[in-house]
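Accompanying notes for the structure given below.
Apart from one protein chain that is not included, each protein chain of the complex appears where it belongs.
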Amino acid sequence: MPAPGAPRTFDVAVIGGGMIGPAVSLGLLERGLRVCILDEGDDVLRVARGNFGLIWFQGKGFGMPRYVEWTRRSAMLYADFAAELKDSTGVDIGHARPGGLELLLGEDELAHRQHYLGQIYQQGGGANYEVEFIDRKQVADMLPNVTLGEDVIGASYSPLDGHVNPLFLLRAMHTRFQQAGGTYLPHHRVSGVRKDGDAYTLDTEGGSVSAPKVVIAAGHGLKTLGPPLGLDIPIRPQRGHIMVTERAQPMLPMPISAFRQTVEGSIMLGVSAEEAGYDDTIDTATLHTIAARAKRTMPQLGNLNIVRTWAALRVLTPDKCPVYAESDSHPGIFGIASHSGVTLAAANAKVTAGWIAGDPPPPEFEAFTVERFHDAPA
Amino acid sequence: MSEQACDVVVIGAGPAGMRAAVTAANEGLSVTLIDEQTEAGGQIYRAVARVARTRPADLTLLGPEYAAGGDIVLELDAADITVLHGHTVWQISQDGTVWCSDGTKAKSITARFVIMASGAQERPVPVPGWTLPGVMTAGAAQILLKSAAMVPDGPVALYGSGPLLLLVADQLLSAGADIRVVAETTTFKDYLNAAPHLLGALPASKYLKKGIALRRHLKAAGVPIIKAPNGVSIEGTERATGLRIIGKHGQTFEAETILLQQGVVPNTQASWQLRLDHAWHAAQHYWYPTTDRFGATSLANVFIAGDGAGIFGAEAAAAAGALAGLGVAHAAGNISAAARDQKALPFIALHKKAAAIRPLLDHLFPPPAHILVPDDATIICRCEEITAGQVRDAAKLGAPGPNQLKAFLRAGMGPCQGRMCGLSVVEIMARAHGKSPAEIGAYRIRPPLKPLSLAELAAMDDDTPTP
Partner (left out) sequence: MMHRRNTAGERVTINIDGKNVEAVVGESVAAAVLAAGAGATRTTPVSGAPRAPYCMMGVCFECLMDIDGIPNRQACMVSVTPGMKIKRQAGARTVGGAS
């Protein structure tokens, strides 16, 4: 028993109970480590509650082939990850990989998309880059219950794309974490991390915790927690709006980058991108833009009711690719920042956790450094 | 852009909103009054002008308090105000832009000031079986009576507590309904808790007298008024067939219509969406946005009047409406502080007098524990069909408050947007975590305040209405 007031000790202290922290923690528990997750309270920035739920491959990794590989790896691990969560917790996270579409409205969008995906293909994806272009007729065949708007001329398609119910994923990970003996500590916002002998002490509003290894998976919290610990990761918030309709009969058999029908039947519509600092309030003009485009793409959505909207803040690095890094100045402190934390949850549970536990890093991580943002451009 | 501009947008055409609009207009401000109903009157004076026109005899049935609403509606008709009936407000931004829709096309109105007078709703009453057809709120039955002269067929049972319970029972009785029982949850302890507030309630003794008269009238007609301190459950599978009183001597009363009433609570969707400061009403267990006597809120351009800022009833709501109108007139620079305070005097007095009864009522008719923290099997989120037990489990999983809970369970994500489960979730989580509801917080409310169609939103800025 620790003396009263002494920090509770763990093998690994994970800061952040959003998307990345719990995924990594599950893998750490599987390796027999004692893990705690320190999290904030209720009404906070937690992108894990505000995302679109896509497990998305196409278009990822522009300028960074390693990110293409890492995304592919997670997409391939997802089915097993989902099955394990269901077996252990009973929560069905609604994972499916039926392939995904990005619909293209007009020749300009097609040309732009061809150019963009072409670059990813050329930078190393090569012959096995699993993305292709299909025409309007092929799109119509894939979406038999949809009457496409006149402007839809085709789509980019990847068989690796899929989706998940991100909220049930969050709940399943939290349930599994506690089942497997992890300690979840809400209302433990970390204010600072100090070196204390062989371990680190984390000071929080709810008392202190001590561990030799610390994973900072705090989303936007990394911005302030990282620099004093040698992890100066220049992340910024980028706002995205999402709207959700009432439940409807099944209509979309596969996710489309801005349209996703959930297992419950609601259709999610998204996703905008604005630079608005940390303001996560709704901008009505953006809702209008999303609605207008949705109606142009699938006019039959017109009389569906919008029941909810929200805006959430992406955790973006300058090149939009992830960071997985251990601090040089503070060994044992790991920082993880990525957009697409849903997509990467399976890889984080299965592979990232091993790296934190002491395995050699997976090959992809050579690209996900902090230094890339600080080295002078060649 | 179909955007319009005016000095003041008033949301809600109940006593508070109508009076606020008229007062502000009389002080020289341009006013737009928006209400989602097709007629003026709000909840209490619902359809009053139409009733007076088409079936004046019903004014006697519904009582003089109801008939009094006709005067405010006339004042409204006479004033120079743009009134948008059948328009639902679905978003208000902090800068004073109000978005509404008439069901075909969304539009925005920019205003220097917004007065929210969106009133109250009845407290949801989660008892076993409350989702069955045949079960509705007492207020719902009253609305049917006022707006459609409708009376329930077959046997009727009422359950709950408070003034509206007896009022509706009495109105329905007079209208010919077959009332089998009124089951009250008020306990002896509630009487003890309320006793210290009796003296303070004397200025409003007419309400006390009315309550006594209602009770006497019901009893004289042979309606049993019984105690149900442990709650009730509703029998039936496809629809309600009876009301069972829980307890040692629990009887079951046959009923096809079961009416529930446990007080009314402020409609706080819009005030939360604006992220105004709120406080928790400990006796009545509801949130209210904090305001000063003129209805000023934590946002300089937003005022709130009427039951939306705390439950004080219709007469107080009308007075609060006048005060908010004066408050805005001063804030807009149309009248001096001295003139405002002078004109405010009679309304402050009226409000004080009408509100005097509240501490007594608040303590005499608290929502009982079996409603606040229902049994595990009782549904609390009607839209997503989530039970109280599921909420407790999510709390055990570490969900610190309503927003994480919503993510875990989908409670609050259906079309009612948390209006039915919001207070229950707060209360159950507070118990589970050993905290006060004020510490637990509330759902974060985002637009749309009410669902609107994708087409309405898509058509927002063009001038052609969608089909």
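By written order: A and B. Residues from 1 in each chain.
The rule is simple: a contact is a pair of C-beta atoms (placed from the backbone, for glycine too) under 8 Å apart; a residue touches a chain by one contact, two chains touch by 3 or more.
It should be emphasised that the depicted structure is a prediction, and the values quoted were computed from it without experimental measurement.
The residue from B:G17, B:G69 or B:P152 that touches the chain not shown here is B:P152. Only one residue in the set B:R180, B:R419, B:H433 or B:R446 touches the chain that does not appear here, and it is B:R419.
The chain omitted from view is touched by exactly one of A:G90, A:P144, A:G197 or A:G358, namely A:P144.
The residue from B:T23, B:Q43 or B:Q91 that touches the chain not shown here is B:Q43.
Residue-wise, the contact with the chain that is not shown comes from B:E256, picked out of B:E27, B:D170, B:E184 or B:E256.
Touching residues on chain A toward the chain that is not drawn are 144-147, 246-249, 251, 264-265, 298-301, 303-305.
In the full complex, chain B makes contact with the omitted chain through residues 36-39, 43, 47, 50, 54-55, 57-58, 121-122, 124, 131-137, 139-141, 143-144, 147-153, 175-176, 238-239, 256-257, 267, 382-385, 414-416, 419-420, 450-451, 453.
Convention: only the chains that are shown with their structure count from here on.
Those residues of chain A that touch chain B in the complex are listed here as 17, 39, 41-43, 46, 48-49, 167, 170-171, 174-175, 178, 184, 186-187, 244-246, 264, 269, 281-282, 284, 287-288, 291-292, 294-295, 301-310. The touching residues of chain B, counted against chain A in their complex, run 91, 93-94, 97, 99, 106, 108, 394, 397-404, 407-410, 413-415, 417, 440-441, 444, 446-448, 451-455, 457-458, 460-461, 466.
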